[in-house]
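Shown here: the complex without one of its protein chains, the others still in place.
After this line comes chain A, so read on.
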Amino acid sequence: MTEEDFRYLPDTSKDVSEMLAEIGVEKIDDLFSDIPKEILMTEELALPDPLSEGEVLRHMKKMAAQNTTSQDMPIFLGAGTYDHEIPSAVDAVISRSEFLTAYTPYQPEASQGELQAIFEFQTMISELTGMDATNSSLYDGPASLGEAVALAQVQTRKKKVLLSNGVHPHARQVVKTAAPGRGSEIVEIPLKVDQTDLERLKEAIDTDTAAVVIQYPNFLGTIEDLRAVKALLADTKIKFIVMANPLALALLETPGQLGADIVVGDTQPFGIPMSYGGPHCGYFSVNKTDIRKVPGRIVGETVDQDGKRGFVLTLQSREQHIRREKATSYMSSNQALNALASAVAMASFGKEGTRQMAQLNLDKAGYLANQLVSKGFKLFNEGVFFNEFIIELPLSADEANQVLLEAGIIGGYSLAKDYDLPNHLLLCVTEKRTKAELDQFVEVLGGVLA
């Protein structure tokens, strides 16, 4: 490959000399004469030589092939990232370059498509969460939770946060990482078996408390009793934050209906590939009264000069480019493309389909749990679970996963590290798992009982 041969760089040597002449300098290096000599690089970067497109593709395919994927083996891992069906329409839409290669819609007249798509996303998530208003997205579920905690602290002018141990361990860690900067005091509320210990929660509530955070269904798969939590918060100004799996919300009573003040989570279950954990898409929903406090971007409906409906980014005076050090969040970008993917998936499944998909998850997880129990395993969950549950084993989770792996199955999430439950496996069953796969799973795992 010659030095001139870079397919994304269109300048010919004629172009270069014409532009240099117009600028009034002799050579390209003259345009870098403002960099002090002592910090100018004298050698090329020590990187591998450029590859042609074919070479890059072969290299990448080889690297990708070293990974075992959910196409190779049935997977029973959930724990916040899920292997769901993705309609082909999703990739067809997000691959359209007008969506894929757009920037933040600063000029709404040239970006109505993006803005309307996000407005519709906001509406769909509000429908699922039972809240009035949703932003255009944040980085992911944990990031959204971090921002929810911050909003509650700003609103209540209090710093203490009661964080259930039923919340995803990564989300808890992200909240704790942010705590020193925001001056937060994080108090973790233990679980009673598989649900937030309401007695302990009740004891921890005091006049310094800004927020209570519950996951729904929680990390162990159990559907927490949000009504009971809300009852503990009656007559207080404590903010009730619920982190919810949006797919489960197609079936479950909405956090909004149950009294949540802020609902957050990740829309990865709708149309976003697992992609080794990112990029996913955080959502953030609130009641009408709090809309002006929400972090990130929000699309609002308005009219143009002729009275025609149109959409704009709104409430921008909250944002960093205007508020600078007085802004309440540093987040300036969102996950617009992934929000679009989720919107397309939700619209594809539709009102009935989304409910059916949730029901399939419920049914299949129930079937696997029942089969395992009838084989002699113990179900750890005491409460009702959605599409994840925990099985107690007579051996370590790692050993059990190894047995499954040898049979060509990607097993579950070991709870040894985060919950000190060394012989417990968190299993997830989505609509993609067939009865044959579930039966095979039971048979293989059953082998460890022999």
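The working rule: contacts are C-beta pairs under 8 Å (C-beta built on N, C-alpha and C of every residue); 3 or more make two chains touch, one makes a residue touch a chain; residues count from 1.
As a convention for this text, contacts and distances are computed from a predicted model.
Enquirer: Among "Probable glycine dehydrogenase (decarboxylating) subunit 2", "Putative phospholipid ABC transporter-binding protein MlaD", "Histidine kinase" or "ArsR family transcriptional regulator", go ahead and choose the protein name stored in UniProt for the chain not displayed.
Expert: Choosing among "Probable glycine dehydrogenase (decarboxylating) subunit 2", "Putative phospholipid ABC transporter-binding protein MlaD", "Histidine kinase" or "ArsR family transcriptional regulator", the correct UniProt name is "Probable glycine dehydrogenase (decarboxylating) subunit 2".
Enquirer: Can you tell me which of A:Ala211, A:Ile241, A:Ala260 or A:Leu340 touches the chain that was removed from the display?
Expert: A:Leu340
Enquirer: In the complete assembly, which of A:Lys202, A:Arg323 or A:Lys375 touches the absent chain?
Expert: That would be A:Arg323, which touches the missing chain.
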